[in-house]
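Every protein chain of the complex appears in place save one, which is left out.
Going by the order they are written in, the chains are A, B and C; count residues from 1 in each one.
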Amino acid sequence: MLVVLEKNASENDIQILVEQIESLGFKAQMIPGSFRTAIGVLGDKNYEIASALGRFPGVKEIIRVTKPYKLVSREFKNEDTIIKVGGHEIGKDFIVMAGPCSVESEEQIMTVAEGVKKAGAHILRGGAFKPRTTPYAFQGLGLEGLKLLKKAKIRFGLPIVTELLHVKNIDVVAEYTDIIQIGARNMQNFEMLQEVGKLKKPILLKRGLAARMDEFLLAAEYILNAGNPNVILCERGIRTFETATRNTLDLNIVALIKQVSHLPIITDPSHASGISSLVTPLSLASYAVGAHGLILEVHPEPQKALSDGQQSLDLKSFSDLMKKLSHYQNVL
Amino acid sequence: MLVVLEKNASENDIQILVEQIESLGFKAQMIPGSFRTAIGVLGDKNYEIASALGRFPGVKEIIRVTKPYKLVSREFKNEDTIIKVGGHEIGKDFIVMAGPCSVESEEQIMTVAEGVKKAGAHILRGGAFKPRTTPYAFQGLGLEGLKLLKKAKIRFGLPIVTELLHVKNIDVVAEYTDIIQIGARNMQNFEMLQEVGKLKKPILLKRGLAARMDEFLLAAEYILNAGNPNVILCERGIRTFETATRNTLDLNIVALIKQVSHLPIITDPSHASGISSLVTPLSLASYAVGAHGLILEVHPEPQKALSDGQQSLDLKSFSDLMKKLSHYQNVL
Amino acid sequence: MLVVLEKNASENDIQILVEQIESLGFKAQMIPGSFRTAIGVLGDKNYEIASALGRFPGVKEIIRVTKPYKLVSREFKNEDTIIKVGGHEIGKDFIVMAGPCSVESEEQIMTVAEGVKKAGAHILRGGAFKPRTTPYAFQGLGLEGLKLLKKAKIRFGLPIVTELLHVKNIDVVAEYTDIIQIGARNMQNFEMLQEVGKLKKPILLKRGLAARMDEFLLAAEYILNAGNPNVILCERGIRTFETATRNTLDLNIVALIKQVSHLPIITDPSHASGISSLVTPLSLASYAVGAHGLILEVHPEPQKALSDGQQSLDLKSFSDLMKKLSHYQNVL
Partner (left out) sequence: MLVVLEKNASENDIQILVEQIESLGFKAQMIPGSFRTAIGVLGDKNYEIASALGRFPGVKEIIRVTKPYKLVSREFKNEDTIIKVGGHEIGKDFIVMAGPCSVESEEQIMTVAEGVKKAGAHILRGGAFKPRTTPYAFQGLGLEGLKLLKKAKIRFGLPIVTELLHVKNIDVVAEYTDIIQIGARNMQNFEMLQEVGKLKKPILLKRGLAARMDEFLLAAEYILNAGNPNVILCERGIRTFETATRNTLDLNIVALIKQVSHLPIITDPSHASGISSLVTPLSLASYAVGAHGLILEVHPEPQKALSDGQQSLDLKSFSDLMKKLSHYQNVL
């Protein structure tokens, strides 16, 4: 951490600062400059407690140098984390998770599961407990939905990913699913992060709508720090000023996270765009940028979906996308 | 809801759409235009299920007309909601909640409580369970912190507001506090919203970092819909591209919410700016724009605070601010 | 346009509105609803003048239905616009424009031109007049830079793209360059848009840092409306809350613009990320999403560049990228 001083900071100001830095257990290193002076704050202690140095007279600015995350970083562990689910290696192979936004009925989920399996999907997604902005929207089938997902899993040999919405449901969700999804709105639900950190089951952690990269990685750090190293990151579009699409898919961060973290990262082009006709090009772009996989909304009849029909692929479009992806994979 | 058609939508496209709208239980109203046609979708049913109409051939766009919230709106209840806490009327009088970001020790909280009481604050704020971006930062004193707040409450006659961080702690937090705060990161923690909706205790609901006004009001709607009408809204700064301040205080939304909703709304200039020297001018601006109160971080020695020292007022500055506010109130 | 009425709008309110709509030359179409009424505003006139209807008593909201752009839309002209530059067809083939941020010296520009030509670039980019946030940064070589670009063009057979920074330089820039670039900061410099609209020379129009899709297309509409149909759009990253990268590359909008507009659109991964190690993955993603080309910063010694060294590729990395792109093109 760097404490930048005002041009006119006095000797006395500086001495008080140095004493405070040292009383907090850090070492103070003077960095004289031609225009102004700075003080380096060195040591292994938690830098949070030093942020109040900004309040001392003579201080112009506090600049953080060390990154706040550790366990998720490549500086801590350089080799890629690979997470095995049902014979698939997430973080190594390109993995496609597909299925409806909400499980609506046995017929619906069986039709989708059969269709996406045939087209080459690796994992079945489906919502049983749904986070909805308004209390008046369809909230999912709950436990009944989990049972239907399990049935589809057994029939078609597809592992399942589904969202944990309420911490109180963690046991039942963990019992039925192969991967537990934490939604964007819960990315900083620290109670949930700590509870799933006590499991060993893989966690699909979606980036919050307004989460900076550091905050996203720190949410994962909470889970690793609680004991669960099996975290799959998911970029699902961020909130920007642009209103022509539901969100803005941020592939910059996918490429950058691959450099700074060893965790696998996939994308969600359905939520990132909100428009079904954009899902295929954005899926191809995600592949090209180096994402480890996709999670996609697929519905047998999108125009009748109880949620997110606007952004779901039908089975034919999904199958066409899988063919395009396989062309890419054959070549590269 | 309005279904805008493509210029070249066929008679057949339109007929299929009308049938679908009616099969969902709505009435279809044709709106012929000189350039293109639209179909009005009328009725009392949940409009969510009609959003998939965008998938039908011939449809260019879906436009929502009706606002998705009800109970929180002035169209539903025109008169201001007034919430009584310890003899104060929130929503009527200008109420100041003040205290440290975190309760750190008995001495600290007693010093602050005494100081803010003397200066004229109405309610004591203090964090016992702290939401921290990193797992390595100070997480609060927990139950011990709640007990210290209670002690301060009794000694100085100040009602308390503190944050509920984990749903599992709802009973103990509700037992100790007068107002339960839901933090910005939990604004769409629907489990938490539903649980506090079962209480009668006042809820201070902070706006999420990237929540649009409708989403903010819908989060409140969840609480009202679950049975608790005592919600105080809090604008605490939104996340924007600007990095010179921690967040951007959005007073536009304070003025607008006062027009569309009957719920009280206060501001949090400490978090909204992240810079203590901005807290006083932003507090005065909040008063002038018509906010119903403030929640402020005050620390006896901000430069030694374990969290948010950068943005806390000391007791002297807080007292000066209260004097300025009283000048405003005498005149207006 | 749709005028949505308040629930309690009176007969008299409605009558006044209808009269006003008709006095402005539009037709008013009543759209009764079960909860509230709306009025459709129909006609060919400019809708801008009707936006003040929102001020009338009884009006809740004004909703635009018709898109504000025409000439750039596929509804107006369905087939792709193809722009020929030096034997290349922009809008049809995948075109790579490469070169240094600033022309710094004859040796530098010749080295880059030779290198990018050999690697397969189609067009040489280089800045002679540089837009700099601060008046104290290197402002470019000016006319001398243009002459050096021309020299490189002749020696290596590469058409040139360079930025027009000051309208007063339009003649000299148009004389030397094959494509005139309008930078992001000038996207709504309407004087410049109108002046380049009088030329026939192709214009590379960069999206503004905070421009919504409609505004971007309307800036192009200015140029087309002034008489120049040869506009190439360029997505160069938008400004968001994310600070880990310089900007956020918005590939959603590339895919969407290809659907709504006939104009070619390329991307600028150098500015969109600001980090050289991200340029290659983002270039591949741009290809995969369907962009019509790239504009890239390439410098023989990025660590010595006078501007944007942080985000420039060196010649070796550029050459590797071109090989990867050619693999994609062979397959797809």
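Just so we're on the same page, contacts are C-beta pairs under 8 Å (C-beta built on N, C-alpha and C of every residue); 3 or more make two chains touch, one makes a residue touch a chain.
From a predicted model like this one, the values you see are computed outputs, not experimental measurements.
J.: Where the complex has a chain not shown, which of A:Leu17, A:Ala38 or A:Val112 is the residue touching it?
T.: Considering all chains, including the one not shown, the answer is A:Ala38.
J.: For chain A, which residues reach the chain that was dropped from this view?
T.: Within chain A, the residues touching the omitted chain are 2, 4, 7, 27, 29, 31-36, 38, 40, 42-44, 61, 63, 65-66, 75, 210, 239-241, 243.
J.: Touching residues of chain C against the unshown chain: what are they?
T.: 20, 46, 48-49, 51-56, 62, 68-69, 131-138, 165-168, 185-186, 188-191, 208-210, 214-215, 218, 221-222, 225-226, 239, 276, 302-307, 309-310
J.: Contact with the hidden chain only, please: which chain B residues?
T.: On the chain B side, contact with the omitted chain comes from 210, 212-214, 237-238, 240-245, 247-253, 255-256, 259, 272-273, 275, 277-278, 281-282, 284-290, 327-328, 330-332.
Rule of thumb we're sticking to: only the chains that are shown with their structure count from here on.
J.: Taking all residue numbers at the chain A/chain B interface, are over half used by both copies (same) or under half (different)?
T.: same
J.: Can you compute the centre-to-centre distance for chain B and chain C, using the mean CA position of each chain? Integer Å is fine.
T.: Each chain reduced to its C-alpha mean, chain B and chain C end up 38 Å apart.
J.: Can you give the whole-Å distance between the Cα centres of chain A and chain C?
T.: 30
J.: Need the CA-centroid distance for the pair chain A / chain B, whole Å please.
T.: Taking the average C-alpha coordinate of chain A and of chain B, the gap between them is 25 Å.
J.: Which chain C residues sit where two or more other chains touch them?
T.: 210, 240-241, 243, in rising order.
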